[in-house]
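The structure follows.
Heads up, one of the protein chains got dropped from this complex, but the rest are sitting where they should.
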Amino acid sequence: MREGRLLRGVHRTHTGVHPALESVLAAILGLLVGAVIMLLWGYDPWQAYWALLKGAFGGFGYEIPTSVARGVPLILTALTFSICLRAGMFNIGAEGQMYVGAAAAVTVAYLRLPYPWHLLVGVLLAAAAGAIWSLGPALLKLTRGVSEVISTIMFNWISRFLVFYLVAYVLVDPRQAQRTVRIPFSARFPILVPGTDLSAAVYMALGFALLVYFLLWHTAVGYEVRAAGLNPTAARYGGISIRRTVLLSFALGGVAAGLAGAATTMGLPPTYAIISGLPDLMNLGFDGMAVAMVGRNHPIGILFAALFFGGLNAGGRVMQFYGENPVPLEMVRVVMGTIVLAMAIPELVRIFPALVRAGRALVRRAGPAQGEEA
Amino acid sequence: MRKWLGLALVVALVAAPAAAQALKGKVAVVLDVGGRGDLSFNDMGFKGTDKAAKDFKLTMVEVQNATAADYLPNLRNLARSREYDLIICVGFLLGDALEQTAREFPTQKFAIIDSVVDAPNVMSIVFRENEMSALIGALAAMAAAHHGYPKAGVVLGIEIPVLYHFEAGFRFGMDWGNKKYTAVTGKPANVGLLYTYTGSFSDIALGKAATEAMLAQGAVGVYNVAGPLGIGDLEAITEYHRNKGTRSGPPYYFGVDANQDWMGKGMHGLASGMKRVDVGCYMAVEAVVKGTFKGGVVSLGLKEKGVGISRYEDLLEFIEFGVSAGALKPEDIAETILNWQANRKTLPDWIWAAIDELEAGILAGTIKVPTADSLVEMQAIRARYTLGAP
Partner (left out) sequence: MISAGARERKRDGYFLRAEGITKVYADGTVAVRDVTLELRPGEIVGLLGENGAGKTTLTKILSGLLPPTRGRVVSPRGPVRFGSPREALDFGIGMVHQHFALVGTFTAVENVALSHERPLAPLALAATRAGLERLMAESGLKVPLDVPVEKLAVGEQQRVEILKVLSREVELLILDEPTSVLTPLEVDELFAFLRRLRGEGKSIVLITHKLREVGAITDRVVVLRKGALVGDVRTADVTKEELAQLMVGRAVGTRAARAVELSTEEIPAHAAHGAAAARGPGVLHVEGLTVPGDTKPVAVHDLSFDVYAGEIFGIAGVEGNGQSELVEALTGLRPALKGTATIHGRNILGLDPRQIYRLGVAHIPEDRWRLGLVLPFTLAENAILGVHRWPQFRGPFSVLRWGKIHAHVRSLIERFEIQATGPGAPARSLSGGNQQKLIVGRELAKDPAIVIASQPTRGLDVGAAQYIRDILVEMRDRGRAILLVSADLDEVLALSDRVAIMYEGRFMGVARPEELSRERIGMLMGGVRG
């Protein structure tokens, strides 16, 4: 094998170029297209990208910690998607699993415990809630053959409105009806760099990513998950229980999403609560899918991709008030979208056949009943 | 270099009182997630700051937020640059983030609309929305009774305390309108209230869906208390009219924050509960320029002309606003005014007089409009003015 050990499991794509190099090329391409778009609309791409770079990685005291902090929840939601994809399933449910995880984390506000324990209990609650929520689609798939694509999307809606309800009526702060009760200091991730958003939640995300990497590539359990994902019939032939790999990957993915919920409530200033309408959480699960694509669905790749996304996010905001003719947010988002798309394309193309298969399975199921294996 | 900077800082600090007037020449306006283009709250904040910047020859920088998680980093970025005389936060949701930033940057001046942030460097501008909402509520109730509709509707955004002001005032106003109608016509009026917290200040489709549901239940019109969702509200009302083949009359659209009567060429906007965010922003900038800026709460109501019900004079000002936002074509201005006037004529003069009477009462302090700042208080008001609810 010519790739380094760290890149095990990062698949080569159609170009045959080294995946890391390919990502860099894609990023450059995305930046160029973004520059052209800005030029066409009369903005100065040099100045804008300079602002982006400075805002994202301009210093260790503020910019870099901010970028990292932005990436933390994305690492976790991206892992949710990637773990399940490695097991051969499209889990679109990180969004909803994250919501319930966040709601569970907020419930620690009703407990009285000393510092590290209070935090730990909250994290465990969030992880458990995410896992339990993700078991719904997993069980539906195993017992009734319901496509996980459909069921996770539906579960997202259910959890969205469930958490809306919880925020408005159950966890609500009676004096500040727009949000839930705040998580007390004893259950917050300590801020690592004062004056920034970077909290110790980053260690949790990092640790979990490494754990997933180890699990997938260095344990028999992870081996089974990957085998089942790449060739389920061969996996069955190899004595691997698909039921187990499905349950396991969904549960693990749910834990990751639940932790993302914990990170955004217990580890993100200033609110430390869920705001009505979930504006702090909204779309982090879906953005995680983009991160997963850019990170080639590999835990280590995801770490880099999330840092990149965090940088885009942190630096992008600087674009809108830097220089003489700053780029408005809408244009910033167009440019960001272009860059992200360019970087996600190689992986999207690679998993396209699997996507088609998932789609075809849906169509088949909708048709006359087939004697599919349980 | 360091030393030199430190020295400069000391000099600056010592010289601070005297140099208070020395402006850096830049103000920033930070909008909430709804962003520009809502033709109400955010656009008004922009409009007021922009006007002040022009009047006082300052540069204005506008900052939008993609999600609520952007508030804090955006405020920090602005404050860190130390380039701004004033940073205005338009919207309640920025409150938590501002509280943090104001503490981290005690020499930076801030203003916030709709929220109270207890810090010496923050001017908190709040509005007595209950007052103008009472006027709209009274108008809606009397209009419903007049046209024989059983209900009037309110579509609200996220359930935040600010919105309780609207709901409380509207409830009081409807109750007042019901009583007034009975007193004037001798016929009992029992117009009920339909209200929904959609949970969003950005999803226009939610506004449309909520309005459709209310119209189906016989609402005489809908009061938009959710910023951009009003675009959806009006769309539903316009479609309703198109299906019925009517050009004016009920159901009506009641705009919010800005004077939104001109929207949709003025066909269905009857009146707007104006909350002059622009006035608040202008005031804050003016205070900084004139050196009178002070931390603390500034409350704007009918009396301060911070809120009000829309009238013909405002219509012209806001038609201009609509034209500049590209939401109204200049050639449609005349038609818009005619439409609006026709629509207003669908109600008898005595109702309009009654609204003036209510306004005068509030201004004089003889009529007290209740308000609510928390769920508990809101529930008390809901219990008091049930408006058809069991």
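In this document, chain identifiers A and B correspond to the written order of the chains, with residue numbering beginning at 1 in each.
Methods note: a contact is a pair of C-beta atoms (placed from the backbone, for glycine too) under 8 Å apart; a residue touches a chain by one contact, two chains touch by 3 or more.
Since the model is a prediction, treat every value here as computed from it, not as a measurement.
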Chain not shown, its touching partners among those shown: A
Touch criterion as defined above, residue of A:210, A:234 or A:349 at the omitted chain: A:234
Residues of subunit A in contact with the chain not shown: 1-2, 11-12, 16, 218-221, 223-224, 226-227, 230-231, 233-241, 360, 364, 371
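Everything that follows uses one rule, which is that only the chains that are shown with their structure count from here on.
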In the complex with subunit B, residue positions of subunit A that touch it: 55, 62, 66, 70, 164, 168, 172, 174-178, 195-197, 264, 268-271, 275-277, 279-280, 282-283, 314, 317-318, 320-321, 326, 328-330, 333
Residue ranges of subunit B touching subunit A (in the complex, touch as defined): 28, 33, 35, 61-70, 72-74, 76-78, 80, 92-93, 96-97, 99-100, 104, 157-161, 164, 197, 199-201, 374-376, 378
